[in-house]
Structures are given as structure tokens and as C-alpha cells.
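Single-structure report; data block below.
Omission of a single protein chain aside, the complex is shown with its protein chains in their original locations.
And then subunit A:
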């Protein structure tokens, strides 16, 4: 089988791709025939592969000790391969015998993004029907949300809410012991476990806390709000590039998931990002100027939202391992088109980076794991004891734009100003801005909704990465109301601070910049 690469014949290991073949035995049990090659030259049989896959998932959770026993954990399920196998891993872990059982309380959220991914209403219904089958079969409480629901989110979604101090945050060990004690009591005490399950189920029936929102009584019973759908489509049409659309979708999606988690009392959200996906994300985010929040964006845990922490337990599983696992063990998945389905290879930065990495990976099989290992070495911004940094309104990362003189960002801003020298720096009052000859930015097109004003207000409150996204939008009017109301709130606060500034005693040793 190896004739094609004769030149590598006698040379194992580092020099070139060593060939493995079916004639060889599984590297673990040394008995069965292998079914796939995992790392360079490592071939596993089906049984050993399963063990390896499951072990890796549990080790990731165990190593990080992030999830407390009895904690409510929301699994973000897209129907795609990675999140579907994540769901299966959780099911597997919960069905184990007591000693090895996972001890958290899972729920699932599925977000229907059909509106922006080009699905017709009928296609969305069909996708939703398929998802409901999987959701119901899981036996876990679940929540189905439409991306359109972001228009109803409260502006508190843009706040970092500190975790409840009364919560089980003491120590992992105490939490485990407490949980075991409690379980023993429940076992002797009788009906409390099923009762809790019933409550979970009931909680699962209501997806939103909005008054008048209808629950998820029957499959497909909730009509898709077409007005909202049009609004959503308009929002995405106002975004000029696929790169920015992709970023906006990610932001809105996480807000919606976060909201559901808060309303339903989940303190963790599990995302199914594979190591392949994270490697792509790492390089993409670097290219998008999101270097400052790289550790949070690609690490195991992301606690920027405070009381709900996002974790990524699939981060050591490659896309290949996941695809094989799903195929060999018949894990159901639902394919839904994404924003970039059938797009050209250079249509967005995300797409371009993915192609670049996959291309390299084909030649050098440790490419993805090398990039991924880099992300492990990153650590979140050294916040330390200093003042709480101002956060980006949209993505809640620490603002990376208050930088000192001579930084790369400053250089960019200066050259940007120079290249647009016709435009005076947007005046805070704004109204007089089209006295000049050109009004190409359309600031006076609509006197009641001054788009340029909103933009000038919003940009300083954004991290560099989110600024790029917003700059690719032709209009901010279509952004969901919670963004606008949070913007107003921040503006008022800043204005108020300015007003009382002169009455404040300058606190020399204190925390400057804290409000």
C-alpha cells in the first residue's frame, strides 16, 4: 500500500508522512485492526478509539474542575458534529455507574439561525423538526430559541453580572462532598429526585421570560415571527462583509444563549468548539485585531459575563476524530447551512484561515495541534487587583483601546484621520455636521435618527475587533434595541460623571478611572 511514497520507505517518524496500513495492529491493544489514524502514525481500532475519545472528554472536565456537582449546565447544541458528539458524551457520562458518573444537571439550548443563513420558512420548520427529535430523545430539558429573539433581550445582557456569592463557589472539594452528602439524603428520603426532574422539565417548557411569550407546548407550535425575521434580515443586509456578518452572528448568538442561561438559572454554558475550530478561531481573531481577548475567546473557560461561564470541553478533539466518532457510533447530527455555506474560499477571513489551516494540515498533520497548543499557553489579561477595566459594549472583553502613545492602534487611528481629512472630527453635538459641502455619510438624511451620531457614540465604547465589525455596517439602526439602550445608559453615565467631576475630590492614591 505504500508504494506511492517509496522515498519515505525506510524512514519513520519526523521526516515525511509515515504510512500506516490496515495490516498493522491498533497501537493500543495491539490486537484489533485499526480504523483511523489519530496523530501522525497512531492508528486505533474502533473500541480503543471510543475509549480514547470518552476519556479525553472526561479528562478535560476533570482537569479543569470547572463544573461543580449539582451545577446546572446548558449545552449549546447546533446540530453540527462537534456539539452533537458533546451531547452524546454528556449522556454517556451521566449514565455511568456512580463512581464515574458526571454529576451536573444538563439542559440544552438550540438556536435557530435560519433567518440569516438563507433558509426558507419551510426549511426552518424541517430543521427544527429534526432538532426536536434529537432534543426529545436526549431526555434533558431543552430550550429552542430563534435568533430573532435577540430583539427582545434586556440591556443587562451587556453587563458583567458577578456570580452569586451564596452560590457553591467555596471549593471544588467541598462542593463534591456536599453533593454526595445531599445525594445520600435524597436516596433515603425518597421522592425528591424525581420531583426535581419534574421541575427541570417544567422549566424546559418555558423558553423566555417575556410576558405573553408562548411556551414550547408542541413541536412547531410557535409561529415564527415574520416581522422579526424581516428585521433580522435587514440587520444582516446592512453588514457589508461576510467577515463582519460572521462576527455579528457570533455576538448575537452568545447573547441569546447567555440570556437563556441566566433566566433558567444555568451557571455554565458548554460549547462544542473542537480543536480544529479553535485553531481557526485563534488565527482568525488575531487577523481581526482581537488579540487582547484571545485567551478568553479560545481557552477552556470564558468568564467575562460573570455569573455564567462558557466552557469548551471538546477543545482537544479534532474535527476528524469527531467526524469518525459520529459515523462509527451513529450519533445523529442535523446539517444546517451556515452563513458561508457554498461561499467562495476567500469570501471571509474565517473561510480563508480555515482553508489555510486545512491545506497546511494535509501536508503537515500536526499543524492544527500546534496552533491549538499555542492557545493553551495564553492566559487571560492580567487583571490583578487593579481597577475593573472598562468593557467593550458588544463582546464584553476588557477594552483594549485605551492604549498609550505610540501603539499600533494609535498609528492606525492617526493614519485613518489623515486619510479622511475632509471630515472634521465628529462633533459631539453632531447636528451641524453637514454644513460642509459633502454629506456622503448621510448624517442628515434623517434628522430624527442621526446614524452618524450613534456611530460616533458607539465606536469609543467598543474593542478594536468590534469596531471593525461596526465599521462594516452601513447603518446601526437595525441593531437590536438592547444595544441602543445600553449605549444610552453608558452615555448618560459618562455625562453625569463629567458634570459632577469638578465636585469630586481628586483621590490620588485611590482607584482612578473607576466610576
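What we mean here is this: a contact is a pair of C-beta atoms (placed from the backbone, for glycine too) under 8 Å apart; a residue touches a chain by one contact, two chains touch by 3 or more; residues count from 1.
By definition in this document, contacts and distances are computed from a predicted model.
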item: Listed names "Protein Abitram", "S1 motif domain-containing protein", "Mediator of RNA polymerase II transcription subunit 20" or "Ubiquitin-related modifier 1", with the criterion being the UniProt name of the chain not displayed; value: "Ubiquitin-related modifier 1"
item: Sole residue of A:72, A:350 or A:467 that reaches the chain not shown, by the stated touch rule; value: A:350
item: Residue touching the undisplayed chain, where the options are A:238, A:276, A:298 or A:475; value: A:276
item: Touching the absent chain when the full complex is considered, from A:300, A:324 or A:482; value: A:324
item: Option from A:70, A:337, A:389 or A:460 whose C-beta touches the chain left out; value: A:337
item: Touch with the omitted chain, as defined above, among A:29, A:362, A:413 or A:495; value: A:362
item: Residue numbers in subunit A that touch the chain omitted from display; value: 1-4, 19-22, 24, 33-37, 43, 81, 276-277, 280, 319-320, 322-324, 327-328, 335, 337-343, 345, 350-351, 354-355, 358-359, 361-362
